[in-house]
Every structure is written in structure tokens, then in C-alpha cells.
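What follows is one structure encoded as C-alpha cells, with my remarks underneath.
Omission of a single protein chain aside, the complex is shown with its protein chains in their original locations.
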Amino acid sequence: MEFLRRALNPWGQDVPIGVSWDLIWAAVIIGAVFVVGHALMVPKKVGTGEIDPDEARGLPEKLQRHTVGARGFHWSMSAAMFVLLITAFFPVVGIQFPWVTIHWIAGVLLILTVLYHIYHVFAKQDFWAMWIGRRDIEEGKQGLKAALGRPGAKRPRAAKYPVDQKMFHHAATIVTIGAVVTGVLMMFRIDNFLLPQNMYLFSDSVWGWIYVIHGVCGIGLIFLVIAHVYFAIRPEKRWMTWSMINGWIDRDRYLENHDPERWVVGERGAVGELEGSGGGGGGTGQPALSDKA
Amino acid sequence: MAVMRDMIPPFELFQPAGVDDAVRLMREHGDKGWVLAGGLDTFDWFKDRIKRPEAVIDLGGVDELKGIAVGDDGELEIGAMTSLTEVAENGDVRSGYPLLAEAAGLVATPQIRNQGTLGGNIIQDTRCWYYRSGWPCYRAGGNICYAATPRSMNREHCIVGASRCVAVNPSDTAPALIALDAEMVVASTGGERTYPAEDFFIGPDIDIERMTVLEPGDLLTRIRLPAPWSGARWYFEKIRDRKAWDFSLVSVASMVNVEGGVIRDARIVVNGIAPYPVRATAAERAATGQAPSDETGQAAGEIAVRGARALRHNDYKIALTRNLVKRAIRDAA
Partner (left out) sequence: MAENVIGTDISPPDLRAKITGQARYAEDFHAEGMVFAKLLLSPMPHARVLGVDASAALAMEGVLGILRADELPVQAEGTREGALTDEPKYEGEPILAVAAVDETTAAAAVEAIRVDLEPLPFVLDPLDSLREGGPDAQLGGNMAGRGELTSLKWPASVFEEAGADRLPMGEAPVEWAIGDIDAGFAEANVVVEETIVHQSVTHHPMEPRSCMAYWQNGKLFLHGSTQSTERTRGNVARMAGVEPDDVVFIGEYCGGGFGSKISGSPIMAVPAVLSRKIGRPVMLRITRYEENYIGRARAGFQGWAKLGFRADGRMTALDLYLVQDSGPYGASDFFTAGTVATASYQPENMRFRGVAILTNTPPRSAQRAPGGAQIVAMLEPLVDKAARELDIDRLEIRKINAPDSDDGWLGAQQGRFTSAYVREALDLGGELFGWEEKKQLSGQRNGTKVTGVGIGLSPFTAGSTGRDGLLVIRPDGKLYVHQGIGNLGTHSIADTARPAADVLDLSWDQVVIVWGDTSKHLPYSTVQAGSQTTHAHTRANHAAATAMVVLLQELAARELGGSPSSYRVADGRVFRAGNRAAGMSFGEAARVAMELGGKFSGGEYPEDLHDATKAAVAGLAGEGLIAAARDNYERAGSVYTWVATFAQVELDVETGEVEIIDLASATDCGTVMHPRSLAGQTNGGVFQGIGMAKGQRWVFDPKWGIPFTKRFYTARPPGMLDVPPRPRFAAVDKADPYTPVGAKGIGEPPVGAGEAAYVCAVADAMGGLCLCRTPLTADMILAELEGRPRPYGLLDTHV
């Protein structure tokens, strides 16, 4: 299996022209192996069942985890992403249809949702909520031990976003940025009304690497989507999936999975979002009421 | 690695005697195999060492793919390996389908028509010289169309139907067959399938590396023409730079039924302006019910080129297409 597709340019120079499409199957296979391996190795534990009544005191039945805006972003981004992946890879594997226009329009929509997300994060949410700090690393280690069934290991409670979710977010961020930036450049090579066509904006080897990066990111997204969907449908995580649909989690799930110190919920009893975290020195150290709910 | 041209590299030659054997060999060799009909498209590729199959399956000995026969219902079946000369000169073709005879007779030169086949003429690859030079363009699996830049030499390229690639379909017989509402019979190990000629060609939006629906392992075996239109006026014109051994800049094939001084039915197909032969359906609609006059033709011609977009050097194709569609209608009077 080759990683790159290469060709001789008109001057006989060997240049990359894209990523090898064999990697699509590699991503699918790795994703499948991961899913199967994980499913076999990690038992489906639905909650710890340990809830401290003291902690529960004063908390409402339903606590908001995702605002309408956040959910809107997530689902519109996923819709764009699915369209992008389908239009990118189905034709490659033999399911053919006119995909280019749909692909770039979906790409533009993805960019718009990402821009909204960035705005939302800075204006409406706590940017540091996704930061991975020292406590997240500790949480990760403990969680891994617990997941692997080490005696005595207990899955620690997380801040608003568990460390594995944060890791997924960052991986998705990197490949999405990679795909978006290269995708925008690639629009100079196709006929669209947003950017003027300019085949020779870069040298052909630079163009080749742009296509390679776009391909690698796209293929990376195949793997990430497989993993994401898998976790979304695992029984012990479904409450979290539901929260991305209806916006809230119930009090028991909150207390069972989240550390009230790291995800402080407002006392007014409303569904609130308070995010401390930042863990070590990274954050503000001060919980802040960040959601007007 | 240095580039070498004009020297056919070695390959293994298979000469099946029947369609079944041919299809089996094609499946056996997959994308390392190459089907050889008349060789006019093939040997250009081979000589330039751009297409380098390991196995060549020569259909020259498959007699069941040759010949022209009239069916019980008056329809005509032409084997894909029938030479263009035979198509152009056959009595049944000339009497029932003069449009096809004319189109086949205008292909290249007498020598090429003797050697070239109808099937080969239909499924031949584009003549875009960027692609034919072995440059790694979209159609060759790359990531660029060298012909679509503002300085590219694209006088021969497309004005409609572009999707990244701007190459055009070069066939003379394809537009005639669409105008005649022919059917393409395709064999593969999975059995036989039939496509209306109009649906047989695909654009780069669907698959940038193919010009027809044929996939590796598919073999175009026969072309079936419905019983001749009675009383229809046919028209075929091929505009080219020289009178022999040239592909069209634009060609138009049409069948127009005129009754009582009014166009009842029309099928107008333009080639050389898109990656596939283009049926001018809007122009057909506009002309239907009208008298075949200069005005009707002009109006239909204008409609036919609506939405066409010129590249740097091929704006003339818009005027040429409009004028040829106009002639197809006007001359039906």
C-alpha cells in the first residue's frame, strides 16, 4: 500500500498529486478494529450508581448541558461533515454522482458553522472548558485504569467535558482545520462563484501537498466519525448523546459522572452551566457563571 | 525517470474468438487489460506509453461483433466491430438511417474508416491535447485541468457540461446515434444490459476518468436502431479545420419530423461542445409546433446555447453551435 499518489508533471518532475485512496479502507479498518476491540475490552457499565445525597441537594432534576446554539452548531456541523464525507468518498469507492458542487457548498456551510462555533465559544461559552489541564490528564489515567478493570481503580468524575471528549474535540479540530484550509485553497482549482479560478496559484508540488493534506484530513475524519458514532451509541454514554439532542442531563447522571467542583451548576436551580476546570494553572481558577440559560 | 514516446511497449496479446471469451478475459485482467477494436485510439495511447496495459484483448477475431442486420420489427442491429466504412456504405444504413451513414462517412480518412469501428468511434477517449500529452490532469487521475486556465490553449474545448475537466467528446457517430434514439447493448460477465444512446455518455461531474457508462469488464457489443422514422428530415454537419483526418470543432446531428409545414418532433444533438454529446432538448421544444423557418431556427439556436460559457479561446463555439442548430431546423423546411 502506498501513502501518496504521485505523477510526473508536464516537465517530467515527480510530484505528489494526492493521498492514496487505499487509506480510505485503512481508516475504515482501523476504525472497525478500534470499535470491536473497545467493545470487547471495555465492559458496558451504566453509571457508578454512587450518588451523594448531599451533593444532590438543591440541584434541579434537569441540568442543561448544551445550549440551543451549541446543539445547533453540533448538528449542522455534523450534517455538513456527513455530506462532505459522502460526497468525497462515495465516488471514490464506486458510488458515482455529481459530487463536486455539493461538496464545496457543504464545505462552505461547514466553514460557516465553524465560524459560528468560534464566535460562540468566545462570546457565549468559556473557551477554557475544552482545555486539557493537569487534572484532565489525571482523570484520563484513572479512567483508563478503570476502563481496563484494574483492581481498585475507579472512574473519576469529570468536569463538564470528560477528557476523552476533549481529546476527540481537539483531534476533530485539527483535521477539520486541515481540511478546511486546504479545501478553501482547492476551490481556486474549481469553477465556483466565490473564488476566481487559478490553477497555478502554487507550484504543482505545493498543490500536491495541499491535496495530500486534504485527503489525509478527510480520511482522518472517517476514523474520527466512526469512533464518535460508536461512543455516541454505547449504552453508558447515551445520556450524553441525548443531551446533545434535548440539551439537558438529569441530576443523577450529573452527580454520577461530573465533579460538581469542576462543573459548578448554578444555585438558582435553573439548568446552568458553570465551568471551572482549567485544571492546574491553565484556567481562571474561578468558576464562572457563563450561561444565561 | 525520463519520458519516452512513439514506441509501443510490450504487452501480452489475447485474441478471443467470441464475446464470452472476450468478456472473461476482460474480467480476468481487470484494469490491467485493454480492449482493442480498430486501434485508432488505442495505438496513440500505446505509442506514447501513457496507457500501458499488461494484456491487450483484440476483438478483431470476434465475428459475432461484426455486421449489420435488420430485425423482424424493422429495427437495425450493428455489431460494435463493424467498420465505419461498412456503416457508411451499407445499403440498409443508407436507406433507413442516412444520418448515421453521413456521420460515419465523415470520420477522419478512408483508411481510418476502413480500420476504425463503430463501437470504437462511439467510446473513444477525448482528444484534449493536455490529457493526450500524458499530463497528470483530472482525467488522468490528477488534480488539475491544464486546459481551463486563462492562458490555456482551449480552442477545441467545451462550452457546456464542464466539471473541473473541460475536454469534449470527439465522436462523429455518437450524436447521430442519439438523434436516432439508438440503444447500446453492453455485455459483461453479469449478462447483457441496454442503454439508450443518450444515457450512455457521462460527464466529468459523474466520473472524470470515463466518457461512457462502460466500466472495466463491460463490452459494447451492438448498437440497435429503432425502425426508421418515416419522412423525417435529417441533418448532419461537422465543422473542422481541414476536410480529412480531423475531429469536429462542433458537429450537429438532427432528425426533424415536419407535417403540414409544422415541426412535429425533433431530436437535435450537438457534439464537440461538452464532455458528452448534448441533446438540445430546450431547442427541440422551442421548435416543435413551429414552421421550420430561419426565425424558428434562430430562436432555437439561441436557446440551445443559453447558459454556455466560453473559455479563453473558444467563444466562437457559442456562435457556431447556435448557427448549426439554426440550420438543422431551417433546412428541415
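Should a chain be cited, it is by its letter among A and B, assigned in written order, with residues numbered from 1 in that chain.
Everything that follows uses one rule, which is that a residue touches a chain if its C-beta (ideal position, glycine included) is under 8 Å from a C-beta of that chain, and two chains touch if they have at least 3 such contacts.
Please read these numbers as outputs of a predicted model, since none were measured by experiment.
Peer 1: Touched by the hidden chain, which of the shown chains?
Peer 2: A, B
Peer 1: What residues on subunit B make contact with the chain left out of this view?
Peer 2: Missing-chain contacts on subunit B: residues 1-7, 9-10, 48-49, 109, 129-130, 133, 146, 149, 151-153, 155, 237, 239, 241-246, 249, 313-320, 323-324, 326-327.
Peer 1: What is the set of subunit A residues that contact the non-displayed chain in the whole complex?
Peer 2: Residue positions of subunit A that touch the missing chain: 10-12, 200.
The rule we apply is simple: only the chains that are shown with their structure count from here on.
Peer 1: Taking the mean of the C-alpha atoms as each chain's centre, how many Å separate subunit A from subunit B?
Peer 2: 48
Peer 1: Given the complex with subunit A, which residues does subunit B contribute to the contact?
Peer 2: Contacts found on subunit B: 1-3, 133-136, 140-146, 148-149, 162-164, 203, 205-207.
Peer 1: Which residues of subunit A touch subunit B in the complex?
Peer 2: Per the stated touch rule, the residues are 5, 7-10, 12, 14-15, 17-18, 91, 96-101, 189-191, 197-200, 204, 207-208, 211.
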